[in-house]
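Note that one protein chain of the assembly has been removed; the remaining protein chains are unaltered in position.
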Amino acid sequence: MNEFWRLPVNVSSYGGDIDGMFMLIAWVITIVFFAVEILLVWFLFRYRARPGRKAAYMHGNSRMEVLWTGATALIVLFIGVISRGLWLDIKDPLRFPEPGLQLIVSAKQFEWNTTYPGADGQLGTADDFIRRNQMHVPVNVPVRITLVSEDVIHSFYLPELRLKQDAVPGMQIPAWFEATQTGEFTVGCAELCGLQHYRMKGTLTVLSADQFNAWNAQQVAAAGAAPGTTPALAAPVMNNEAAGSPVVAAASHAH
Amino acid sequence: MFATRRIPRLIALPVAVALAACGGGDSGATGDTGAAGGDAGAAPMAVANAGTINGTVNFTGMAPANQPIDMGAEPTCAAQHPAGPTTQTVIANNGKLANVFVYLKEGLTGTHPAPSTNVEVDQHGCVYVPHVTGVMAGQGIVFKNSDGLAHNVNAQPQNNRPFNISQPTSMTSAPQRFSTPEVMIPIQCDVHGWMQAYVGVVANPYFATSGEDGNFTIGNVPPGTYTLESWHEHYGVKTAQVTVDPDGTATVTFDYDASVANAVVPLGAPFDPHTDVAAERRVAQPQPATR
Partner (left out) sequence: MSTAAVPHDTAAHAQAHHEHIPFIRKYIFSTDHKVIGIQFMFMSLFFLLLGGLLAMAMRWQIAFPYNETAGFQGQPLPGGDLLPETMVVQGIMLPEFYNALVTMHGTIMVFFAIMPLLVGVWANYLIPLQIGAPDMAFPRINMMSFWLAFGAGLLMLASFAVTGGAANAGWTGYTPLSINDLYSGVKTGQQLWALSLTILGFSSLMGSVNYITTLINMRAPGMTWFRLPLSTWALLITSILILLAVPVLAGGLIMMFFDQTIGTNFFKPETGGQPLLWQHLFWFFGHPEVYILILPAMGFVSDIIANGARKPIFGYHAMVWAIIAIGFIGWIVWGHHMFMSGMNPMLGGFFMVTTLIIAVPSAIKTFNWLGTVWRGNIRFHTPMLFALSFVALFVIGGLSGVPLAAAPVDIPLHDTYFVVAHIHYVLVGGSLFGIFAAITFWFPKMFGRTMNETLGKVHWALTFVFFNLTFFPMHMLGSGGMMRRLYDPTQYPHIASMQDTNIFITWCALILFAAQLIFMWNFLWSLFKGKLAGENPWEANSLEWTAPSPPPHGNWGDRVPVVHRGPYEYSAPGATADYQLQTEAPTGQPLPATH
């Protein structure tokens, strides 16, 4: 079924819940679809005009009306009820899990610029550094981002993490995700933001905790060497015991 | 899975011709540090008893290192800079300063029609080549995309009409014209935020940009006494007087000094959210919310 709907691989802690709900709804609407369409086609065949036939003269059936109205209402209310909790878990800041890493993602025409807290683990201090179109996060750690925009409305979209949130100029909007696998994933823009909207893409690299700490230390060192510089291109270093305190707190899975 | 499409020959042939003709291929750019030699400016019309101005831009002191550029998001371009790309803010070698735009500011009489030839700025390896260019008011300037990937040319002048041209693949833009003299106009790419170039629009054909050897030449200058102005994106503006004798060669030097770093640059301060050399457009960084 995932292939039929071409769902991107899911590497998100809440992605399974979203995909599960999508599948449930997909099955419900598929059943309704087949039932209604088959019934319609059958009726058209069965009751096609033939010489000598006459249509039945009736104006309706109140009992049927109540029945199918009630059934429809029950189905949609059921869908609403099961969706609400998951929606709030993902979108309500009061329900976000304790983050192991906090980032600022600043959208601009046409790049995603991520601000990292640097060695001290605190955003807004002098050792913060910024990466252009490249996000690096540790695996199995809730990451909390604050979305801002420098110009127009963009939409931060991580398909494999089932995350989407508009970035609105003048607003600071929180979002969170937790990656469950390492690898390279897609960052895209899902709101028309101008002429190069189609090209506003980046890469999300999910690293193991060690790799992330090593990468982070490297970025901090590069930033420290030339104040105010954008760190040069650097590949994540494997098993590096480089200096720098790990910014990844012991991961506690909130749910 | 789906039936392969058969492109009618009528379409395929022109496509093949078009693809062969435009784009692709190496334009032979010289890499990070911009043009090896200074550009000689627009070809001035022949003038009686014309002289020449030869000049040098000197630089004393220790030049700051240019910031490294993070091209990781564009591997095709990163691969063209194996040494690691940097910005071209200060190119100073052996006591000479490159990319200084010099033009004849005062002392000239008469009008000078813009030539029909176009000036070309190339985008190669996600860098503008040349970094600093001059063009006459009304003269055409074309932008070439040699990279085969999406660039846009975003010009933000103060006294001219701005433009923003998309170039999704290899192509050359139509000639753009600036009608009013303006020194300098910043050009940037929004997809690759590190890309920066400057265009100087002058009412006369007497301008040049210094090369890596610090030298520049302005030819075909009518005899007279003039004020020359030099512009550098980091070190600002200087002036010099020069007198050109009939059929003679005048020499002029501009002396820049590392100690006047971050001088006020009259126009075209670049906007880069990653450095503190930020323009007014930048939004203040938010404080992270506490739960």
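As written, the chain order gives the labels A and B, with residue 1 at the start of each chain.
Here is the rule we use: a contact is a pair of C-beta atoms (placed from the backbone, for glycine too) under 8 Å apart; a residue touches a chain by one contact, two chains touch by 3 or more.
Just so you know, these numbers come straight off a predicted model, no measurement behind them.
Only one of the listed residues, A:Val11, A:Ile90 or A:Ala222, touches the absent chain: A:Ile90. Within the whole complex, the absent chain has one touching residue among A:Asp127, A:Asp151 or A:Asp210, and that is A:Asp151. Only one of the listed residues, B:Gly107, B:Pro168, B:Pro181 or B:Gly236, touches the absent chain: B:Pro168.
For the options A:Thr72, A:Thr125 or A:Gln181, the residue in contact with the chain missing from this view is A:Thr72. Think of the hidden chain as still there; on chain A it touches residues 4-8, 17-18, 21-22, 25-26, 28-29, 32-33, 36-37, 39-40, 43-44, 47-50, 53-61, 64-65, 68-69, 72-73, 76-77, 79-80, 83-84, 86-88, 90-92, 109, 151-153, 155, 157, 159, 162-171, 173, 186, 188-199, 201. By the touch criterion stated above, the residues of chain B touching the omitted chain are 1-2, 5, 7, 11, 14-15, 18-19, 22-24, 76, 148-150, 162, 164-166, 168-171, 173-174.
The working rule: only the chains that are shown with their structure count from here on.
One finds 41 Å separating the Cα centroids of chain A and chain B.
Residue ranges on chain B touching chain A, taken from their complex, read 65, 67-73, 78, 84, 150, 152, 164, 166, 190-191, 193-194, 273-276, 281-283, 285-289, 291.
On chain A, the positions that touch chain B within their shared complex are 93, 96, 98, 102, 104, 106, 108-111, 113, 115, 122-124, 130-134, 146, 148-151, 169, 172, 174, 194-196, 198-200, 202-203, 226, 228-233.
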